[in-house]
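Starting off with a structure, shown below.
In this view, the complex is presented without one of its protein chains, the others remaining in place.
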Amino acid sequence: MNIDLSRRSFLKLFGAGAAATSLGAMGFGAAEAAVAAHVRQFKLATTTETRNICTYCSVACGIVMYSRGDLNAGEKAELIHIEGDADHPTNRGTLCPKGAALKDYVRAETRLTQPRYRAPGADRFQEISWDEALDKIARALKDDRDANLIEKNAAGTTVNRWTSTGFLAASATTNETAWLTYKTVRSMGIVGFDNQARV
Amino acid sequence: MTNSWTDIKNTDLVIVMGGNAAEAHPCGFKWVTEAKQRRGAKLIVVDPRFTRTASVSDYYAPIRPGSDIAFLMGVIRWCIANDKVQWDYVRNYTNMAYLVREEFGWADGMFTGYNEETRSYDQSSWEYQIGEDGYVLTDETLENPRCVWNLLKAHVDVYTPEFVERVCGTPKDRFLKICEMIGECSSPTKTMTSMYALGWTQHSKGSQNIRGMAMLQLLLGNIGVAGGGMNALRGHSNIQGLTDVGLMSNLIPGYLAIPNEREPDFETYMSTRGNKPLRPNQMSYWQNYRKFMVSFLKAMWGPAATAENGWGYEWLPKLDIAQYDGLRMFDMMSKGEVNVYFCQGFNPILSFPNRGKLTEAFGKLKLLVVMDPLATETAAFWENHGIYNDVDPSKIRTEVLELPTTCFAEDEGATVNSGRWLQWHWAGATPPGESRTDVWIMSNIFLRLRELYRKEGGRAPEPILNLTWDYAHAEEPTAAELAMELNGRALTDVPDPNDPTKLLLQAGKQVSGFGQLRDDGTTMGACWIYAGCFTEAGNMMARRDNSDPSGMGVYQNWSFAWPANRRVLYNRASCDLDGAPWDPERKLIAWDGEKWAGPDIPDIAVTAKPREVGPFIMNPEGVSRFFSRKLMRDGPFPTHMEPFESPVANPLNPEMRGNPVARMFPGDVAQLGDRSEFPFVATSYRLTEHFHYWTKHNKVNAVLQPEFFVEISEELAAERGIRKGGRVRVWSKRGQVWAKAVVTKRIRPLICDGQTVHVVGIPIHWGFKGAARKGFGPNTLGPFVGDANIETPEFKAYLVNIEPAEGSATS
Amino acid sequence: MTGEREYSAPGDEIETRKPVTVSRYRGITRLNHWVTAFTMIGLILSGMALFHPSLYFLTGLFGGGPTTRWLHPLMGILLVLSFLLLFLQMWRLNLPRREDAEWLANIKEVVKGEEENLPELGKYNAGQKFVFWGMSGLIVVMIVTGVMIWEQYFPGLVSIPVRRVAVAVHALAAVAAVLIFIVHVYAAIWTRGTIRAMTRGTVTGGWAYRHHRKWLRELAGRRKADPAE
Partner (left out) sequence: MTTERAPQPTTAMANPPVQPLASNLLPGDVVRASAMRDLPAPERQLTKVAKLIDVSRCIGCKACQSACIEWNDTHPEVEENVGVYENPHDLTPDMFTLMRFTEYENPETNEFEWLIRKDGCMHCEDPGCLTACPAPGAIVQYSNGIVDFISDNCIGCGYCVAGCPFNIPRIHKTAHVSKKCTLCSDRVAVGQGPACAKACPTQAIVFGTKDEMIAHAEMRIEDLKERGYENAGLYDPQGVGGTHVMYVLHHADKPSLYADLPDDPKISAVVKGWKGAAKDVGLAAMGLAAVGAMAHGALARANEVSAHDDAEAQEMVAHAAGRLTVEEEAARPPEGAP
């Protein structure tokens, strides 16, 4: 009754099945792939790598993002995995519990995908087009600036100070975003301008 | 950070105080473990809680939240008393021998010049004695009682180990053991590094905490050397960059200042920024201020900025007060003085103190615009979420626009790490839905506003109409275009000042460094300290050569570090007076007889002769300062001040509440609690499993720390009948929260001034949006008080009460 | 006295007189027995598959390993319920009596098939009683240990050390049960005329006389006393 397990039957158990019998014919590769299927398929094969920097803290660990699809080739890129960049001098491939889970931040269920508007007194958001949203903002800025900009102080000095509109800037955006934000905000005369350095 | 993450491996002693590096910066903390392994370095942790950093430390000491200055001044006193001073360094590279004005003094915990009404100091006495030659008077013998050395000795005299124990609750034997460990680093070949973060900044005297340690580091000769320095670990990935680029009320990129209204024109503005050297031969680098300012103004307004109109100086807003920082804006908002407010990737409802006040303030806005990749509590401040956000939407009239933005994975550009490395990153994912980059959104807002001014006219349209906008695609400038502006370029041919027949730079070419910036309008450069980041040789920030031939962790060809690709600031101070490294095994630079050279970029003119030019080239003295002159609003030396809400009185002056010059709005005084009603000290902090309020949106991190909790000692739990895992109510004068209780041996009651002080630890991270369980943040409880110099809220030390709350309503 | 039974169960009766056939098990009891029997066989086969690697192929009978894994304990529950019904019907007549000792003392003769010198017996001999009580006890052991190791529904019921013992005890009990099962089956085959008791429900008078004379005698007497029964 004892089963005498030959390598053949062993392989069979491992899922190779008929494929193993024609191993010679198929050559290395497909048959082996079938055999090896029990070690989980390596999920990063044929993905596109992109170098990035962790968005969380200012250790600024190097990361490698793996996506299906290549943005540079004009394709839609779906992020499937992120891990530390072993070439990076600071983190040498390591990541903390936040960084190691970055993919699930990018793909969080609570990511926003559509501009939304909340009317005064409403108890919910409604979707709104970008055009409408941007026009609303520009209008509100224009109206408030025209109404409240302090062009000159009591001494008659031009001060171009606008205090009734304020701007809190993101601290995880790039320098380039920061510079563009700076330009636009300062050109308007906004002084209620701050970032996350304090909190 | 004066140094870099990778430099920490060169240290002999790490002191983590005012931070929790292992938890908040795990991958940076790696370099502490490297130092331990490579050099046998030791790690000291001083913290109210036995943190995860403490779990791998060699020595731990507890401290009462908000008493760090007493501890640090105590260490300085001990080092002086035990001659643990790097004398060569202190004598030559600090202002120890400088004479201070006779009028300056300190008594009852206060410095001379205090004005109770304005809650400020008249700082006129906080100054050096200046000789007839315009230079500071000094006494190299250190005998003059008015020299900084003697003033310092007198100032720290009160901070005996007994005083430290009384104020900080740190057992004397533990304090002394730490003094001894630190004292060893006064050797020129031993260095200590200080790693700190919000544990020091989020106090009403946060800046003075940091100065305290900086002074200790100077005493030990540890500033500018490998493995030393003052290392602010910093928070968000680009908080350094945003500050560098000046996204603050009072800043212009590169740490230039927004003018105040007493500076009506450009020349007046420049007149106080001459920065004439205070000692012979000193570089006083800020003498170049005008070049940076003009280049900035040209970056803003291009051809419209001319010598005639003061380079467009008039178009810059001018401040009437020091700054309109976040706390002030929210205070103004609560009074109905703000109509439109933008939150770009920022969730102030959870991150600023006194949430109740904030919610009320936001309800007084006409329009709130939130740009964020995630659904934030701020965008939904009007939504009712039971006890987690108990508001009535129908009573809130604020219009809200919530704009979906991309995140790091979907955009390109550079962020600046704590070690000032500008690292470029690339997009690798398609943005979800209709989300757009912040650049696209800001451009579109600006272009539409500009169009309105073009069409309709309006108030002061020039700064808007004249703003340079010469991008290939006006609606979405590329990261490279913007980075090139930050670097700066020649607007016209720039002649070589030494040989006018030659060209220094051809029109349109990128500058190679800030040395090429000009004050005549021939160059533009948005942020002078970034000059060199994107040159004619290409994008330096994208460099990925990770070789480190010196083994010092310099990585000279990896990305770009400001300024000038320098990795360790003040590195001239790593060498003795003659230019030889204090420790030849840890050479950053050295004088080779003709020039400075080494693995790092010298922080001094390469041909500046040793013994002539001091190492601290940004200071007009050329040396560093134990006595900080007028630079700090709350005193030229740190002095012990209690938190605004404290369980004990200040032994230096029992009448003094908090920091006498800290930011405190009149309406908020009534919202301070006292120890009779709120007997326990609360301190807030971050957990390693989470990043602020983002990762609660991430299922993985929500799994790792699912629910809001507070941490208390077994003793306090017993006293209040609280069980491990039980539900508790924590309340302050400003609000209440419900949490789970983690009862632990890692927090112990402290004995301060003869009484038992219990600490309640309150992690941040939870709110009413995301994947984790709904919860609260400590900001519901924290006081609306800001640091005297930098306006950080006092999140690290305030008073609360706590009780069991089993079975009470959860929604 | 006439209503009482000492050696027989309700339903046991002389069915025909010439030749004598005796009703030994009612239909419901037989059904009960066969449900138990087939469940037992299923349990043995599935259990054996998990018991020894060389018998793992038996999982094929049940549609594979995972099915075997969930089916086995369900069959176990069925067995317990089914056996419980049998137990309730049979326990009284399986109580030991004095003659059982004598029968056991002469077990050699039993094996030889020479029953002439054995004491007269009721419905069950000591061997059958051993099978009955043995199975009863082992089934209790197996269901208790089985629940302890029933991963699907009771994963954390007992500590791991207890669970280890439970697995071992379960296996040992199963071996014992199989041995008893073999004895039971073989005895039924070897003792000719027995199987029909569980198929047709009746045995011949000779069989009853030879193996369970007291039982036969009681039935013979009862029949007279209460013809209506």
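Every chain is named by a letter (A, B and C) in the order it is written, and numbering of its residues begins at 1.
Simple rule for what comes next: a contact is a pair of C-beta atoms (placed from the backbone, for glycine too) under 8 Å apart; a residue touches a chain by one contact, two chains touch by 3 or more.
Just so we're clear, the structure is a prediction, and the values are computed from it rather than from any experiment.
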item	value
Displayed chains contacted by the hidden chain, counting the whole assembly	A, B, C
Absent-chain contact - pick from A:Ala86, A:Ala119 or A:Ala147	A:Ala86
Contact set of chain C toward the excluded chain (per top definition)	1-2, 6-7, 14, 17-20, 49-56, 59, 64-66, 68-70, 111-113, 115, 120, 149, 151-152, 155, 160-161, 163-165, 167-168, 171-172, 175, 178-179, 182-183, 185-186, 189-193, 204-210, 213-214, 216-218, 220-225
Those residues of chain A which, in the complete complex, touch the missing chain	2, 4-7, 10-11, 13-16, 27-30, 32-33, 35-36, 38-49, 64, 66, 81-87, 91-101, 103-104
Those residues of chain B which, in the complete complex, touch the missing chain	22-23, 26-27, 29-30, 32-33, 36-37, 40, 50, 52-56, 58, 60, 688-689, 699-709, 723-726, 740-746, 771-773
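FYI, only the chains that are shown with their structure count from here on.
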item	value
Centroid comparison with chain C (C-alpha atoms), farthest chain	B
Separation of chain B from chain C, taking each centre as the mean of its C-alpha atoms, in whole Å	83
Numbers and ranges of chain A residues touching at least 2 other chains	none
Residues on chain A engaged by chain B in the complex (per definition of touch)	48-62, 65, 67, 69, 71, 76-79, 82, 84, 87-92, 94-102, 104-106, 108-123, 125, 128, 130, 133-142, 144-146, 148-149, 151, 153, 155, 157-199
